[in-house]
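The complex is shown incomplete by one protein chain, all other protein chains being positioned as in the whole.
Coming up: chain A.
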């Protein structure tokens, strides 16, 4: 250490406020820097020389290596080199590890890093393989005992037979993954603390049985044939998107019973039924009302094709059974007109008393002014005495004027209701 005049040294020590902050705060500051800047702090002063090596969060993403796109192998090698270097020099527990870089296709390297991480008490692990085929995760990943959050993109999971589940896992996010059917069920049921589950674009399994007593948030988008929930009493946010037009009639006995979907979700607060899921639910007809009303349902979003009578009935069934609905969103799924232009199939008479007493906001997107759509809107306006605003956004500007003229005429049960017409 260089010798300094006593007072000058003291003054400098006085001025240097940041180095004397408590350890966990410096960790926090360094963790919020890109890894590059964090490692650079090692040249600042003697106190900072190895400080970065203790940061508990390691994030390797596109900011790490900025390489011109033509030189991908170089970028990949550079990234590998950086991660190897950082992991080797890191000194302390690693709590969060995120690896997400577009050039990452080196398979054996990731295996090696996961093995390294399995020896520390890692809590959050995010791996995104941007390109190439599904990356097969090594079995040591399944020995991350302290894992709380797991996020995988474009991976193939094959848990070993000795896998007993992630005991502390609370949040699971799987997108573009492949998993064997029993492996999936096993995975979910062996994570008792699971609260948040996201599944997007999966293959390898089509029957989903979600057995998770602590689950609160569930978001699924993909192609499946069957979905059921078990003991999911706490589930309050659900979003289900069925990406393919599955003809439920083909899946006869397995087809989800109308009412069981909702009885399995007694406390659902926010529900989104997207893509073809409503069609799937509606296939085979829908009852007038659900056996038990969804008392907690506050927000409902439906992707619906108004021309399909069954979907219409399905939507009505849900609406009638949700007395506490506050907000409704209807997104029109445009399909070819089946030329099933049935004359008003007793629509208006059909309407069993439906009082959506708390409904305040309605949003309808993508309509084209077809008869059934207008009927539905009219029905909504008549059933919602507390309505504050209805926003309508047509799919195109064709027939916009006619649509508006019709809308103007509709009676409204709510005195304060505004109808807002938005340009397509």
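The rule is simple: a contact is a pair of C-beta atoms (placed from the backbone, for glycine too) under 8 Å apart; a residue touches a chain by one contact, two chains touch by 3 or more; residues count from 1.
By definition in this document, contacts and distances are computed from a predicted model.
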Among "SKP1-like protein 21 isoform X2", "Signal peptidase complex subunit 3", "Prefoldin subunit 3" or "Ras-related GTP-binding protein", the omitted chain is listed in UniProt as "SKP1-like protein 21 isoform X2"
Residue-wise, where is chain A in contact with the chain that is not depicted?
-> 1-2, 9, 12-13, 15-22, 25, 28-30, 32-34, 36-37, 39-49, 63-68, 71, 73-74, 77-78, 80-82, 84-86, 88-89
